[in-house]
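Just one protein chain is left out here, and the rest sit where they should.
== chain A ==
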Amino acid sequence: MDTQSYLPVEPGVGMEENFLSLDDILLSHERLPIRTECRFPRLGYLERSTDAQDIPEGTKMELPLWLSKGLYEKKRRVLSVELPKVYREGWRTVFNADPNVVDLHKMGPYYYGLGSQMLHFDSPENPEIAQTLLQTFVGRFRRNMDSSQNAYNEDTSALVERLDCLEKALFASGQSGLNGFQSWEKGRASQLTASSLVLNYRKRKMADGPP
């Protein structure tokens, strides 16, 4: 059995992020196009395109998700968020037509995570966005399951490169199930093998070598 040295905190897939999850922290760095609804005095240096002292009302800029979520308020005093391209009408029809052909890694490696976070921003299209996310996941499920459960001892990079981060985690768990079963069937499960932790530690020590 392949035990890891630590169990990573998994990302919260829905509207709540897990505070300690590395995937969610990386996700919150994604930039969103926003439009300011009020003046930001003396923050002109954040917006590189103009040399003004402060950011006037109505500027379009890009802020990361963590900042946009913190500044967003229902009364819309501070900023309003526009949907990124991938969640708009045009791409939504593409996803509804055939989710399997899309390269989700290119569409932002955190398609599902960012989509769920966008639902915080009260866009009128929220129900459709949520529905598209769910339908895309369901549509791609079959292919992900087949590829993760059948690719044994092969180079899976061609299969994995079109997957979003969430799907990559699912792929890895499918592969571990498959590898466990195959190694049991070959009889390797009852042989003593060096733990991966020990092997890595040994390699690192040899790389240090004599100073």
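Going forward, a contact is a pair of C-beta atoms (placed from the backbone, for glycine too) under 8 Å apart; a residue touches a chain by one contact, two chains touch by 3 or more; residues count from 1.
The definition used in the following text is that contacts and distances are computed from a predicted model.
Of "Ribosome biogenesis protein WDR12-like", "DNA replication complex GINS protein PSF2", "Oil body-associated protein 2B" or "DNA-directed RNA polymerase III subunit RPC9", only "DNA replication complex GINS protein PSF2" is the UniProt protein name of the chain excluded from the display. Within the whole complex, the absent chain has one touching residue among A:Ser80, A:Asn126 or A:Thr156, and that is A:Asn126.
Only one residue in the set A:Glu57, A:Glu73 or A:Asp103 touches the chain that does not appear here, and it is A:Glu73. Among A:Glu16, A:Glu62 or A:Asp98, only A:Glu16 touches the chain that is left out of the view. Taking the complete complex into account, residues 1, 12-16, 70, 73, 112, 116, 119-120, 126-127, 130-131, 133-134, 137-139, 141-142, 145-146, 148-149, 166, 169-170, 173-174, 176-178, 180-181, 183-185, 187, 189-190 of chain A touch the chain not shown.
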